[in-house]
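Below is one structure, written out as structure tokens; comments come after it.
One protein chain is absent from this view; the other protein chains keep their places.
Labels A and B are assigned to the chains in the order they are written; within every chain, residues are numbered from 1.
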Amino acid sequence: MNAIEIDGITKDFTPGLFGAKVRALDGVTLRIGAGEIVGLLGPNGSGKSTLLKIVVGLLAPTAGACRIEGVPSGRVEARRGVGYLPEAPDFCPHLTGFELVLFHARLGRAPRAGMKERVEAVIARVGLVEVMHRRIGTYSQGMRQRIGLAQALVTDPRVLILDEPTAGIDPVGAAEIGAMINRFKTQGRTVLLSSHSPGQIEDLCDRVALLDHGRLVLQERVDELTRQGGRTALLVDPLPEGVLGELRGWLQARGVEFHGVEMPRSRLERVFLETVGRRSKGGDERS
Amino acid sequence: MAGWRFTASGIVNSRAKVTVVVSAVLLITGAALRPVEEWVRKAEPHPMRPVRARRINAVLGQGTSMAVLGGFRALVADLLWLKAYLAWSACDLPATETMIRVVTTVDGRPLCFWLNGARIMAYDMTQWRLRAVGRGGAVPTALRRRITDEQAGMALRLLEDARGQHPESAAVCVEMANIHLNTRADPAAAACWYRQAAALPDAPYYAARIHAELLKRLGRPREAYAWLRQLHPTLPPGEEAAGAPVVLGRIRDLERALEIPENERYVAPEVDVVAQRQQKID
Partner (left out) sequence: MNRVAFSLARMNLIAGNTFREAVRQRLLPLVILVAAAMTGSAMLFRDFHFGSSELKFVMDVGFGALTFFGAILSIVASAQLFFSEIERRTVLTVLAKPVWRAEFILGKLGGVLLLLLVYCVLVTTLLAGLLWWCETALMKADPGAFEAGRTVAYAGLVWCGLVQWLKLGVLAALTLLVASYARSSLFAVLAGFFALVICQLQSLARDYYGMMDSSLARGGLELLGLVFPNFQLFDVADRVAAGGTLSIGLIGGIAAYALAYLSVYGGLAVYCFRHREL
């Protein structure tokens, strides 16, 4: 059985009482197997968030049907095994992070025994233990995103629906969340996430679904897509004068097409990851 | 209820449907609850009279009348009573009279507005007018008489209105009797009002006694005697304010004065008989 089945979903919005219809989704069909990690990729306004809300059952589609583990999304029962992180969540500023996650744990009918410990463990997983008894009003954007992730995870869901899970999170945090999502895979959980960032989807997902103007224009396994062309990039130290020309000749002599030279663009990110990442690791060791 | 169903219709249709359903349910609810509403309205001990809106508007202006209608009637009446009090402190007769009238119109439920208002009209205002006319000197008896009568009339008219709203209130009747007695020196009218007061459920015991006293003073001792005879057995013996021994004493006085034969004299019920009767009632 598929974990998520999306069948010909169409969604029209009518802003205002007599406004013109806006078609946010147009006949989207997508099937996601259990244990699969699928990324929705698309530009702003392409309908990613709308599709995810329909999957969770927060919006009713104009046409089509959607099922989670075989249960129609509109039913309350469908949400029993679901964790959902909305886009840019903003929680009640007067609650502490701990209170918020505890509240959602209770709503999700988690067993009472050991609930507090479980909540603390989840908060620790998203890296907010130090601030969990502070009011959410004092959190930064990224902390809010993390506490949002914690409330989605606290019921130990089989299906995770994450709308831009790393928006507003620093690269170290994004890498941590990426690692967490990868762990879900080994635990057999299903993840449907949306993102603007092709790189992130490439790193995390088994499959990518590309949305544009509400239409599903492409769905493919990520490794198939990236293997296309089968090219290889070499990464080397700065080349001395003239070596590039020699190298090119050498390759041509062996029948290998030379496509071009690029300066690696992610240097800053790597520097950031290496310095900040090492620091936070060191911090872990101290504590 | 099987979750909310996905509807194929557009939002405009859905919103229109919601609007229609909500309006219909509200109408049906209102109609169904009408009997309860009417019942609660009827259950009021002093049914609220609609305030005459025009009259209040004329005196108070639109804002205050809105407050009156908006559920702050008692509060507005209190504040207006303050105004009446200020006018009273300044011995301003027309203003005081107007404010008393307005207060009782706005909220006629508290008895104290009616009673205090009537007392001010009957006693204080008379004094003010006499002082103004006499300028320290003596006022001719005829003029004094007229002023006193006019003020008593004003107070009695107010109390008549009070009786319209509080027909069961003995305090209003007692107040009317007092005014007849004290300012108009009219014991006959006073006796009449004391009797009316005595017939009401919350009447003070003294009303009946004063009624008899006035009859005696009016030269109708037989009526007074008959009244007291039928009054005495109704008085609870244990209660001091009821004054059963006093009434019995007066009965004996009248019997002596009227020379009632021994065998026709009033026989007071034994205390324990009364007590037994009381027990039966309980």
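Definition applied: a contact is a pair of C-beta atoms (placed from the backbone, for glycine too) under 8 Å apart; a residue touches a chain by one contact, two chains touch by 3 or more.
Computed from a predicted structure; not experimentally measured.
A.B. asks: Check the options A:P86, A:G142, A:G168 or A:P198 and report the residue that touches the missing chain.
C.D. replies: A:P86
A.B. asks: What does the interface between subunit B and the hidden chain look like in terms of residue numbers?
C.D. replies: Counting over the whole complex, subunit B touches the hidden chain at residues 1, 4, 11, 14-15, 17-19, 21-23, 25-27, 29-34, 36-37, 39-41, 43-46, 48, 50-51, 53, 69-75, 77-78, 82, 85, 107, 109-112, 116.
A.B. asks: Extract the touching residues of subunit A with respect to the undisplayed chain.
C.D. replies: Answer for subunit A: residues 13, 53, 56-60, 70-71, 76-77, 79-80, 82-92, 94-95, 103-104, 106-109, 148, 151-152, 155, 161 touch the chain left out.
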